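Here the complex is missing one protein chain, while the rest keep their positions.
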Amino acid sequence: MIGFATRRLLQAVIVMLVVALLAFTMFRFVGDPINQMVGIETSIEEREALRERLGLNDPIAVQFYRFISKAARFDFGTSYQFRQPVSELFAKRIPATLELSLTSALFALIVGIPMGIYAGLNRESPISKLFLSVSLVGISLPTFFIGILLIFLFSVTLQWLPSFGRGETVQIGSWWTTGFLTVSGLKALILPSITLGLYQMTLIMRLIRAEMLEVIRTDYIKFARARGLPDRLVHFRHALKNTLVPVITITGLQLGAIIAFATITETVFQWPGMGLMFLQAVQNVDIPIMSAYLLLTAFLFVAINYIVDMLYFFIDPRLRVGRP
Amino acid sequence: MKTKSIVAAAALLTAGAGSAVQAETLKFAFQGTLNNLDPYTLNETFTLSSLGNVYEGLTRRGSDLAIEPALAERWEIVEPNRWRFYLRKDVKFHNGNDFTAEDVAFSVERVQSEGSDLTTRVPADAKVEIVDDHTVDFVLSGPNPILHYEWDTFYIMDKEWTVENDAVKVTSASDSTANFAALNANGTGPFKVDSHEAGVKTVYAKNDGWWDTPTHNLDTVEFTPISSDATRVAALLSGELDMVYPIPVQDIKRINDNAGTVALTGPELRTIFLGMDQMRDELLYSDVKGKNPFKDAKVRKAFYQAIDIEGIKKKVMRDLSTPSAIMISPFLFSKAGAFERYPYDPDAAKALLAEAGYADGFTVGMDCPNDRYVNDEAICQAVAAMLARIGVKVDLNAQPKAKYFAKVLASGNFDTSFYLLGWTPGSLDSWNVLSNLMNCRDEAGTGSPFNLGGFCDEKIDSLTKEILVEVDPEKRDGLIENAYQISHDNAYYVPLHQQGLAWGVADNVELVQRADNQFKFRFVTKN
Partner (left out) sequence: MPYVSNEEAKAAVADRSGSQEAPGRLSKIVDSDLFHSFLRSKVTVVAACGTFILFLLAILAPWVAPHNPFDLASISIMDARVPPVWMEYSDPSFLLGTDDQGRDLLSGIFYGMRISLIVGFCSVIAAAVLGITLGLVAGYMGGRTDAVIMRIADVQLTFPAILIALLIDGVANGIFGSLDREVFAFYILIVSLALSFWVQYARTVRGSTMVEKNKEYVQAARVIGIPSVIIMARHILPNVMGPVMVIATINLALAIVTEATLSFLGVGMPPTQPSLGTLIAVGNDFLYSGEWWIAIFPGLALALLVLNVNLLGDWLRDALNPKLR
């Protein structure tokens, strides 16, 4: 266990270093940060002076070394746009993104799992087919389009839900703000969570259905039935448990999708999270924010992969047997 | 029914009780963010517009953009090279400090220091002499009739406060800690910054100790950036916000039709135009090899006449644009009426092309931003379609502004053959246009750095020099007219239009829409 943990940690560090290096060498191609930092009338000499001060004229290797040695101390430099330390900016934005991702993942699981179970158990029922087809809408339309349609319906036409922002937030401790504790905060979560969670919901539902279809045909389920156990017990105690492994795998793998789509969702709903900040950083070539964001996502990935691995361990004892 | 009316009455009562002093909050959104509060870090309209509610300059501009006294009560040119400013007395900064001549001298020093993006506000060789506590002299190296033209956005900071908080250096991106002045503000203006979270929300509160009599009735102003056009419009339509800007031209009708909101439109000062590479001997993006078709005035005129500007106005801009024959808004130049666009005439354009030796047309690459100006990409597409009709095939490269500007400006070695750009002279004066867009430049961009096409006309250059020092307004305008005429005759540029301003406002809000697209809270009343 400890051997594994250290080995994985080492790999994680390498992954993050590579992410940083790749990001760093490529950022120079995203655009010229100087143009976004000055007014258009600023003279060429002043632009050059600024470039020099930011160290953008140094060799990439030097810039990279500077970045890494600072990043190791959680200092990601100063944002070009905001002129504030990047770590402070992220600390303020992280709660918003995490709350949104969490809510949308919950939405996907709470809606997706029952639908999937139903569709798996009642393969030929028309409702199952309806579930399957309708859920496809979630993956056949671009996120931004779904978001705008939802805003149009629920904010503009019905005026039930807010179209942007987090509503009122409550400060917890020195660095966490939550929207979970106010009515407006909860209302503000609904539309973005659905927009972000729709794709995951479709995926989870289809996955559960497919696994259910297989599992209920396996011998041990048949045997359990033959023993006279009630259907309900068979389905939920035995069958569902076995479908969870791939769900966890995919949910873990889909983290990337959640993050990628969160940038779009956050932009459409002006959700003040990391994704929105990242996208604006891309638009403004704010290299410190982009690098920090990528490192942070790399870190999240490594962490989530690790947790997923551990979860397997507990859910499916069969997998504990050493495989070749 | 009954319970409902009782509840309503109760609500009315509490509302009445609370509003002994009417507390009005204005909530508004803009497309971009207010990145930081240091007034010298970014020479950009929205930043300066926002900070102009908190800080003030020696002068300010009224609702019609006329220069008015602000922190300076009056000024005079005592000698040709010496300007004297008499400062307003009994003005206090938000922290209670007195405003004095020291603060002006300090601000001049700071605005010219390294890291400031507004160094051009005060000529580098100008000297500041403090005459007494409330009188300041600016000593120049030569006459300059437009010295104070941009001073409405050269904001005066409190020396004591800035020094105390270690913020004398202008906030720079190479700092490792945040500059105090980037996160806090201490001006003399009608509003104070109550809280500021960059990119998320900024809250302003009324400054009760403001020297001027407020005409607004606001107590609080809440600003949220909303980058998505559709969301911004939705937030106004749903009544969540009182004012949003800009609004897409296509949504003007919807906002007007909606009960409770209205679209406020007006002319803006930015001129949108097309430019062509006239410097290289061979275009970078073209199938014409060995020569540069844009060096021929006939080709440029052909392009000009191929463009159906009324079509663009009607269909792309939904009438929210003013076709322009010159490179500056007619509001900023008295003799603008003397110019007329070459008429839209595809046949004449074709003939001109044939005369120049391109009867079968040619291919040219066009650079265009897609998130900078109103409908920029749609305009470029329309231009491409119109040029296709005279046989010119346009390969359109529409990119986000970060990439577009990195490519076409000096830092990208002017990597373009044909481009769309917009320009607003910061000083609201033609000299700015001539010196930035129309003078010769070398390959590094020395000269007119934004003359991306690099055309060179000595006559315009010498006129520009004369205009800078000419003090007589009538004579000066004549010189400017000459310069514009030369550009027009040679079709060095193809001006398209001045884009319009479009703001979405709730019916119960009254405000002033200034043509420089600055939103000043002091003009707002909310009922």
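By letter and in written order, the chains are A and B; residue numbering begins at 1 in each of them.
Going forward, a residue touches a chain if its C-beta (ideal position, glycine included) is under 8 Å from a C-beta of that chain, and two chains touch if they have at least 3 such contacts.
Given the structure is predicted, the values throughout are model-derived calculations rather than measurements.
Q: Which listed residue (B:359, B:388, B:444 or B:469) would be found touching the missing chain in the intact complex?
A: Per the contact definition at the top, the residue touching the missing chain is B:388.
Q: Among B:31, B:81 or B:250, choose the residue that contacts the chain missing from this document, as touch is defined above.
A: The missing chain is touched by B:250.
Q: Looking beyond the chains shown, say which of A:156, A:196 or A:277 touches the absent one.
A: Of these options, the touching residue for the absent chain is A:156.
Q: Looking at A:14, A:127 or A:233, which residue reaches the missing chain?
A: Considering the complete complex, A:14 is the one touching the chain left out.
Q: Among A:114, A:142 or A:230, single out the residue that touches the unshown chain.
A: Missing-chain contact among the listed residues: A:142.
Q: Touching the hidden chain in the full complex, which residues of chain B are there? Just list them.
A: Output for chain B: 229-230, 233-234, 237, 248, 250-251, 253-254, 284-285, 308, 311-312, 314-316, 365, 370-371, 377-378, 380-382, 384-389, 393-400, 403, 407, 415.
Q: For chain A, which residues touch the unseen chain?
A: Per the touch rule, chain A residues meeting the hidden chain are 1, 3-4, 11, 14-15, 18-19, 22-23, 26, 28-31, 129, 132-133, 136-137, 139-145, 148-149, 152, 156, 206, 210, 213-214, 217-218, 245-246, 249, 252-253, 256, 259-260, 263-264, 279, 282, 290, 294, 297-298, 301-302, 305, 308-309, 312-313, 316, 318-324.
Everything below uses one rule, namely that only the chains that are shown with their structure count from here on.
Q: Once bound in the complex, which stretches of chain B touch chain A?
A: Within the complex, chain B touches chain A at residues 29, 33, 35-36, 38, 41-44, 114-115, 117-120, 171-179, 182-183, 197-201, 224-228, 230-232, 234-235, 237-240, 371, 400-403, 405-406, 409-412, 423, 426, 432, 436, 444-446, 449-450.
Q: Under the definition above, what is the set of chain A residues touching chain B in their complex?
A: 30-32, 34-44, 46-47, 49-50, 53-55, 75, 77-85, 88-89, 92, 148, 151-152, 155-156, 159, 162-165, 267-270, 272, 276-277, 280, 282-285
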